[in-house]
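Now for subunit A:
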Amino acid sequence: MSFATQLMDTALIIAFIVAVLAQIMSMIRLVLGPSTGDRILALDTMVVNAIGLIVLLGIAQGVRIYFEVSLIIAMLGFVSTVAYARFVLRGDIIE
Partner candidate 1 sequence: MELLVASAIGILTAGGIYLMLRLRTFPVILGISLLTYAVNVFLFASGRLSIGGPPILRDGVDFYADPLPQALVLTAIVISFGMTAVVVMIALGAYLGADDDRVDDPVDASAGDAT
Partner candidate 2 sequence: MTHWIVAPIILPALLAPFIVLAARYHIGIQRVFSVAGVVALIAIAAGLMWQASDGTITLYQLGDWAAPFGIVIVADRLSTMMVMLTAVLALFVLLYAIGSEWDTRGRHFHALFQFQLMGIMGAFLTGDLFNLFVFFEVLLIASYGLMIHAGGNARLRAGVQYVLFNLLGSTLFLFALGAIYAETGTLNMADLARRVTLIDAGETVGIRLAAVLLLLVFAIKAAVLPLHFWLPSSYAEAPAPVAALFAIMTKVGAYAIIRVYTMVFTPDLEVTSGLHTTWLLPAALASLAIGMIGILAARHFDRLVAFAVIGSMGMVMVAISLFTPTSITAALYYTVHSTLAAAALFLIVDLVRSGRSDLRLIAQPVVPGAVLTSALFFAAAIAMAGLPPLSGFLGKLLVLDAAFDTASAAWIWAIVLISSLIAVVGFSRAGSILFWKAKTVTVSEEEPNETASPPATLSYVAVGGLLTLLVAHTVFAGPATSYMTAVSDQLFNPEPYISTVLDTPGKLSTPKEGY
């Protein structure tokens, strides 16, 4: 049991670190670009990673109320990605 919990805690820490690393790498891509598509992609990845981070936070704190936040971020991340892309494609995003 204690090993299992320890393993889980370690895995959690690793997951945290990896998610953070993934965020930072995405951020680098966002700054580097070079094309708008890359930047939108980086942003989209960061949103998904952020959901991951919040989920991990929920596990770590044993709190279950971050679900709505994650769900909303997932919805809005999608909407904003589409909005940016539509802007590049058409200019008017609700044309």
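Regarding selection, all candidates are chains of the complex that A comes from, given by their letters.
Rule of thumb we're sticking to: a contact is a pair of C-beta atoms (placed from the backbone, for glycine too) under 8 Å apart; a residue touches a chain by one contact, two chains touch by 3 or more; residues count from 1.
Note that the structure is predicted; figures quoted are calculated from it, not measured.
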**Of 1 or 2, the one touching subunit A somewhere in this complex** = 1
**Message:** For a test of understanding, state which residues of subunit A touch candidate 1 in their complex under the given definition.
**Reply:** 61, 63, 65
